[in-house]
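Some chains have been omitted; the remaining ones sit where they do in the full complex.
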Amino acid sequence: MSDYKKTYNQIAGQRLHRIEAISNGVFAISITLLVRDLKVPVSPEISTEVGLVNAFVSLVPQLLSYFLSFMTLGIFWTAHTTQFHYINKSDRHLNWISLFFLMFVTLLPFTTAFLSEYINFKFAIGLYWLNIVALGMMLFIQWRYVYRHNYLGIADDEKKIVNKAIKQRLIVSHTLYTIGALFCFINTYLSVLIMILIQLNFALAIFFKPSKREDKIISNSDSTLL
Amino acid sequence: MSDYKKTYNQIAGQRLHRIEAISNGVFAISITLLVRDLKVPVSPEISTEVGLVNAFVSLVPQLLSYFLSFMTLGIFWTAHTTQFHYINKSDRHLNWISLFFLMFVTLLPFTTAFLSEYINFKFAIGLYWLNIVALGMMLFIQWRYVYRHNYLGIADDEKKIVNKAIKQRLIVSHTLYTIGALFCFINTYLSVLIMILIQLNFALAIFFKPSKREDKIISNSDSTLL
C-alpha cells in the first residue's frame, strides 16, 4: 500500500452520524417500497361485495409476504440501531462494514420476491436464508470490530453485559433460522412456516408486558447507556 | 423468556432520534411516491387547447385522490411529530410501536388505490377506514405507553394538559371518521364525501388566523415545551 493510501484510509469514514443517516434512509426506502408489490386486484368480474371480499382474500399470501419482509427489515433495523447506540467512533473499516450490511438490506426485496415465486424450491429457501444470514454476519463482524477496537462509549463492566446480549441474540436467532432452513429437505412449506414463526416470535414478544423487575432495571439505569 | 433475551430487550430500541428519522423517511417517500400514480394523459386525439383542457379535467378525480392521501399523510405526520416533541426517552417497546405505526403508513397508498378502484363498494370503504383507524390506534397506544412510563420531558401540570389535548384529538377525529364510514350503508359516495370533509376541516383550519389570545399564549410559553 502506497503512502497516500494509508493516509486516506485514516481520514475516511469517520463521520459516524452519516453512517447512521444513510442506514436509516436505506431502511426507510426499502420498507416503503415493499408495499409497491401489493397490486389492487382489477377484474371486470368483481361486481358484488362478496366478489370483492374474495378478491381481497386472494391477496392474503401477498399481504403475509409483505408483513414478513416488513418484520425482517424491522428486526434488523432495530439490531443495527441498538449497536449504534453504543458506538461512539468510526473509521473507514466500520464505514465499509456498514455499507456491505446495507447492500444485503437492499437485496432482501429481491430474495423475498424470488422466494414468493419459487416457494416450493429448496434453492429459493437457501437463497433467502443466505440473505438473512449475511445480514446477521455483517452485524456480528461490525460488533466484533467496534468491541475489539474499543469504539464504544460505555464503561467496561457495562460493555461486557451488552457484548454478551448482542452476541447471544445473533447466535441464537441465526441458529434458529438455520434449523428452519434445513427443514426444506423435509418440506419447503414447513421450512417457510418455521422461519415465519421465528419472526413472529420477535413480533409478538413486544405485546407481552415486561416483568415488574425488568421495568425497574430499565427505569433505574441511565437511559443513555442501558 | 430466556435470560439473554431480557437483556437484549433492555438494550434495544433506545435510539430515540433514529425512530424519528426513519419515520420522517417513510413519510417523505410515501408523500413523494403518491404523485407517481398521476399519469399524463396520452392520446393522439388531443390536438387542440380545448381538448387538452378536457383531458386535464378528466384527471380531477385522480388529483383529488392525490390531495386527500397527501392530507392524510400530512395529518398523521404532524400528529407523530407532535408526540415526539414531548417524548425524551425510548425503549424496545416504543421502537416497535413506532415501526407498526409506520407499517400502516406504508399501507395507506395501497388502501387508497383499492378505494379509488372500488369506490362504490362498502368493503373498500371499510378497508380504507380500517387503515386510518389503525394509524390512530397506534398513535393512541404509543402516547399511552410514553405517558404511563413517564418518557416525557415535561412538568406534571403541563403533562396533563398535553395528554388531554392529544387524547381528545385522537378520540374526536376517529369518532368522526367512524361516523363517516358508517354512512356507507346509506350511500358509499356520501361516506367518502364525509371523510373528505373531515380531512378538509384539518386542512382549512390553518387558513383561519389564531385568535389574539391564543397567539399570546403561544408567544408567552416556552417554545420547547408548549
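A few remarks follow.
Per-chain residue numbering starts at 1, and chain names A and B are given in the order in which the chains are listed.
In this section, a residue touches a chain if its C-beta (ideal position, glycine included) is under 8 Å from a C-beta of that chain, and two chains touch if they have at least 3 such contacts.
None of the values given here were measured: they were computed from a predicted structure.
For this complex of identical protein chains, the structure file gives a whole-complex count of 4 copies, while the figure shows 2.
Criterion: only the chains that are shown with their structure count from here on.
Averaged C-alpha coordinates give centres for chain A and chain B that are 26 Å from one another. Listing the residues of chain A that touch chain B in their complex gives 20-21, 24-25, 27-29, 31-36, 38, 40, 42, 46, 49, 52-53, 56, 67, 70, 74, 77-79, 81-82, 84-85, 161-162, 164-166, 168-169, 172, 203, 205-206, 210, 214, 217-219, 221, 223-224, 226. If you check the complex, the residues on chain B that touch chain A are 1, 4-15, 18, 21-22, 24-26, 28-30, 33, 89, 91-93, 95-97, 99, 102-103, 106-107, 109-110, 113-114, 117-118, 121-124, 127, 149.
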